[in-house]
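Dropping a structure here in structure tokens format, bear with me for questions.
Heads up, one of the protein chains got dropped from this complex, but the rest are sitting where they should.
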Amino acid sequence: MKQLLYGVAYYDEYMPYERLDEDIRMMKEAGINVVRIAESTWSTHEPQNGVFDFSSVDRVLDAMHAAGIHVIVGTPTYAVPTWMVKEHPDVLAVTPRGPGKYGARQIMDITNPTYLFFAERIIRKLISRVAKHPAVIGYQTDNETKHYDTAGANVQLKFVKYMRDTYGSLDVINKRFGLDYWSNRINSWEDFPSVVGTINGSLGAEFAKFQRLLVNEFLAWQVALVNEYKQPGQFVTQNFDFEWRGYSFGVQPSVDHFAAAAPFDIAGVDIYHPSQDKLTGAEIAFGGDMTRSLKHGNYLVLETQAQAFPDWTPFPGQLRQLAFSHLASGANMVAYWHWHSIHNSFETYWKGLLSHDLGPNPVYNEAKTVGADFQRLSPELVNLRKTNKAAVLVSNEALTAMEWFKLPDGKLYNDVVRAVYDELYKLNVECDFISPLTTDLERYNLIVVPALYAAPEECLLRLNDFAQAGGHVVYTFKSGFADETVQVRQSLQPAIIQEACGVSYHLFIAPDAVSLRGPLVAEGEAPAVSSWMELLTPDTAEVLARYEHKQWGEYAAITRNRYGAGTVTYIGCLPDAGTMRKVLAGAVQEAGLWGSEQEYAFPIIVRAGINEAGKRIRYFFNYSGDEQNIAYGYEDGAELLSGASVRSGYSLKLAAWGVAIVATQL
Amino acid sequence: MKQLLYGVAYYDEYMPYERLDEDIRMMKEAGINVVRIAESTWSTHEPQNGVFDFSSVDRVLDAMHAAGIHVIVGTPTYAVPTWMVKEHPDVLAVTPRGPGKYGARQIMDITNPTYLFFAERIIRKLISRVAKHPAVIGYQTDNETKHYDTAGANVQLKFVKYMRDTYGSLDVINKRFGLDYWSNRINSWEDFPSVVGTINGSLGAEFAKFQRLLVNEFLAWQVALVNEYKQPGQFVTQNFDFEWRGYSFGVQPSVDHFAAAAPFDIAGVDIYHPSQDKLTGAEIAFGGDMTRSLKHGNYLVLETQAQAFPDWTPFPGQLRQLAFSHLASGANMVAYWHWHSIHNSFETYWKGLLSHDLGPNPVYNEAKTVGADFQRLSPELVNLRKTNKAAVLVSNEALTAMEWFKLPDGKLYNDVVRAVYDELYKLNVECDFISPLTTDLERYNLIVVPALYAAPEECLLRLNDFAQAGGHVVYTFKSGFADETVQVRQSLQPAIIQEACGVSYHLFIAPDAVSLRGPLVAEGEAPAVSSWMELLTPDTAEVLARYEHKQWGEYAAITRNRYGAGTVTYIGCLPDAGTMRKVLAGAVQEAGLWGSEQEYAFPIIVRAGINEAGKRIRYFFNYSGDEQNIAYGYEDGAELLSGASVRSGYSLKLAAWGVAIVATQL
Partner (left out) sequence: MKQLLYGVAYYDEYMPYERLDEDIRMMKEAGINVVRIAESTWSTHEPQNGVFDFSSVDRVLDAMHAAGIHVIVGTPTYAVPTWMVKEHPDVLAVTPRGPGKYGARQIMDITNPTYLFFAERIIRKLISRVAKHPAVIGYQTDNETKHYDTAGANVQLKFVKYMRDTYGSLDVINKRFGLDYWSNRINSWEDFPSVVGTINGSLGAEFAKFQRLLVNEFLAWQVALVNEYKQPGQFVTQNFDFEWRGYSFGVQPSVDHFAAAAPFDIAGVDIYHPSQDKLTGAEIAFGGDMTRSLKHGNYLVLETQAQAFPDWTPFPGQLRQLAFSHLASGANMVAYWHWHSIHNSFETYWKGLLSHDLGPNPVYNEAKTVGADFQRLSPELVNLRKTNKAAVLVSNEALTAMEWFKLPDGKLYNDVVRAVYDELYKLNVECDFISPLTTDLERYNLIVVPALYAAPEECLLRLNDFAQAGGHVVYTFKSGFADETVQVRQSLQPAIIQEACGVSYHLFIAPDAVSLRGPLVAEGEAPAVSSWMELLTPDTAEVLARYEHKQWGEYAAITRNRYGAGTVTYIGCLPDAGTMRKVLAGAVQEAGLWGSEQEYAFPIIVRAGINEAGKRIRYFFNYSGDEQNIAYGYEDGAELLSGASVRSGYSLKLAAWGVAIVATQL
């Protein structure tokens, strides 16, 4: 990427009246240098089967080019036109909830050949038309692609073939998936039932994995099509997104981001997060760390919020802070969804930079300062490189397994992931994400493994080897519990890693009025345990905390074990945030990663990298509504936003919801 | 109406044993002078397709006539017989939840020709049979008619034709409804999808409006049929009802009462409300004001509760109070649903005047005193006339829009309506209801407009003119926001009324720990804001309250603007009840409507009108469990219930849950 991109999603098609020139004028004023178009408007571009009208695309490309604004063109395949569904109702996905209904986006069966025929045709028509336009810098395939729970008869058939290809025989399947249970045994391929009604978590989880493969296939197919037209210098990206809990919460259940990202030139993402008093920056960091890890490099934030919902409209200063927060994680582009607030339909209250009156407003006015700073500081801030020594291992398979087997209080995999990640974030420990298939673990000193419920043996053995060789691992409860078919291991738990952890357990309990005691716990404190507790018996491990409970008080809760040249920490329960932070801080220290960043703590967040000129760029954020003065403890440098010089030992003032960016020589 | 009617719904068909003579004896004892029959019992009157048996009707008519009790005959069309559904299952409405099942009432497609054929036949048979019976004073068409969410293929087809008739072209529709969004554009009439799955709020709201038109058509068709047989002096009415939240809460979402009431001779209604300690009278006043406004005159309370639910069974005194509360709003009839508690089926715990034992009981005994008073005081109390100078403007379209676009805390249109209405009620400001189509606004001094989310431009212009000419308007937040197709207006908000209000806003927020300060707020108080807040910038308006909040403290919350010869108050948030009352009280004063009634306040409620003799009748209610002594500040008069004379300046004693009625010369 040659420059920082500051952008918006732009829907000329949605405009209530002719606005293109005025919009571009206002964009320029705000420093917008890229727009994303076309990903939602198939029915405009192909008003009837085989009739094409790209006039809205053409005119936007021409006008943007004239204004010096880049364009990313989306393939418009994630929302299907009315004519298609009327002609071919079978393009709609049949899900466990029944046949689909026309209306929303993302309702189609992504394996349906009719849909694929139409999708290929519009992709080829559109991309071939725009590829050589000088405004176009890249493409987005589809949008927030998932499998939409497609599970109809054709998908079931495909699944049976997948099962035969993967496992070879029904004997193997019956054994590994435990199908004797409740008479679910399949003794002939023809008898393979639709798994829509299955109560077998192993089978259900395998179907979910298969559905994720459909997404990979679909996206790779789109990339291959677009690549046929792509010009030198152009990129193809995808707008990945996360588990949605009203905002971008955690690992995406329906897509294996690591696998799905493979065919793309650069990773893209949308990140939405609580704002106003609830803004912490954690989701921005989480989404950024994840997306940067997909292709080990910079990434594009294709969507994030401008005003958005009534409870997200940023406080003064927050829009600036957010933009730089994305850069601090390695983003090269920050784009808002979307330029203008939409006057009809569904997302009327997901407001854009402009309110419905389409004039300037306080948020737009703040964006102008961001645009100006991005432009001015682009040479210093673009292409930030990071070399993190800590990583968090996440797994779609573990996530799915914990949807089938929820913790007693209903908590899910991502709750555990966030319980771990958020404390690392607050400790200013920057980290990458890795997957169960990652093999080059030696890049890291510390690997944190939340709730690795289901994983292949090789993954666990690699982690054992990593520790043996001097690495440091932190596991939470449930790790090692089941294999990749969600069959609980029959060895002593935590299975496979038991020796490395130096503990074992037979029993696990839903904690009720249980707290912690022991070396890790300060005098007079009794931090609570929630969600889960394993009754650990230490073998070679040192006990960091025990349970405080009349009956379970003899058992260990959190342990640390020397294993070969490394250490393995095991957290057998879900402790409170403070205890989690202490355990992780200890592991960071063990791993030799405790540094000056750890002298700060949330709400002061420090994130850093190396820029193209080889300078270290350090972002200092104040995620609070109170002005903060922090001691600057690094080399002398320059604060880029103000231009002021910064000297070691002096204090750095951060406004409420403020940011400072200090460049220093390495 | 020549006399007050005191009645019950009577179901001879449901009686477990022969009771007619005994029932009539007990009715006479209670002063019951009207019964409503036949609206629920089609299967009794037409036991087989084309076989009729009106013996239960005949015998009841004869017996009632002999006893001097009037009868209102209902057309029995809102609950269909088993044989009809067995023969023609397509009479059941197909709804978004799928095909219907036999069992409940109100499950049919009111556009289905088979249903209409059978309905017409039973109506003609029944009404032609009874029309000349001397007991019959009027008719009720169907019962609590709605569209029952009918949305099957035939209804969708009809909707497409409606859309073409209304908007002419798909270009217009695509533009006004914003169908480019998410590829929903319709480029050929054949492609028009069922809107059952639509995510487009504009389209969804239009379908809801269309469904309300089906109700109008259906009722007008029934009225025309009945009118063919109606004799001089007889009336046709409909039993309207309200949004149901376990009781009659607010504006009916599925029926446009103003339009639907047109063909009827007199408006009828059912009103149910919390009771015991939760009794306030507000629902009785709300429902009464609304129903009186439909045809600008007296109305019939065709159903209200006797004992009803276990949490509604009235405290001693409340049944009396309720009966007179209805009269105080302009009712000429108060009828209980129903005479006897039903021994089987579904509404077993919706008890009538009689308990299941069918003997006298405390509630029945109290009804006897009501009946006697009604009879005695009928000449004074019947045909009460009201000429209110305040009105509340309500809108089905705004209601539907806010179902699509709920407030962040889930609140709906009627929550805002009631937030406004209830404070007027507690201030003893009697008001009418008007609709967005009402043109003779000059009848009023003050018009209160809660959350007029979606409205045609003409309506807003009329309100501007009204204020300009010296009227007083109070708007709450969201007014002016969108046009009648729920397209958000592109002008500065509050659109169209912005100049009249003298404020504007770009941003709106879901309040979190926000309170009010400013002239309206008393020293030391910090009344909370909930649900919604618009960040108002006053232009010409005076600020009545600002937000107390670190970030939004600069913005106005409630303003008042002189506009022409009038004033326009704008409430940009949902304040607490006390603040709402203060704002409304101020507007009442501005409008010159502050009078002696406002010296009282809830739980003392005063409602008044002019009787046929030209005397002013004032009802004084004590909606509390504690006896109250109030200062009587009006002309000397007579308390009708006791016969005592009442002198100005003296005190009037109101028992717990008591009522006094004072007649004075004008």
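In this document, chain identifiers A and B correspond to the written order of the chains, with residue numbering beginning at 1 in each.
The rule is simple: a contact is a pair of C-beta atoms (placed from the backbone, for glycine too) under 8 Å apart; a residue touches a chain by one contact, two chains touch by 3 or more.
Computed from a prediction, not measured in an experiment: that's the story for all the values here.
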{"item": "Which residue of A:Tyr181, A:Trp244 or A:Tyr650 touches the chain not shown here", "value": "A:Tyr181"}
{"item": "Candidates B:Pro310, B:Gly524 or B:Gly649 - the one touching the absent chain", "value": "B:Pro310"}
{"item": "Touching residues on chain A - with respect to the absent chain", "value": "175-188, 190-202, 405, 408, 482, 485-493, 506-510, 512-513, 532, 550-551"}
{"item": "Contact footprint on chain B, counting only the chain that is left out", "value": "11, 13-14, 16-17, 40-44, 47-48, 76, 79-83, 85-86, 100-105, 276-277, 307, 309-311, 313, 315-316, 341-349, 355-359, 361-363, 625"}
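Heads up, the rule we're going with is that only the chains that are shown with their structure count from here on.
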{"item": "Chain A and chain B: spacing of chain centres that average the CA atoms, whole Å", "value": "50"}
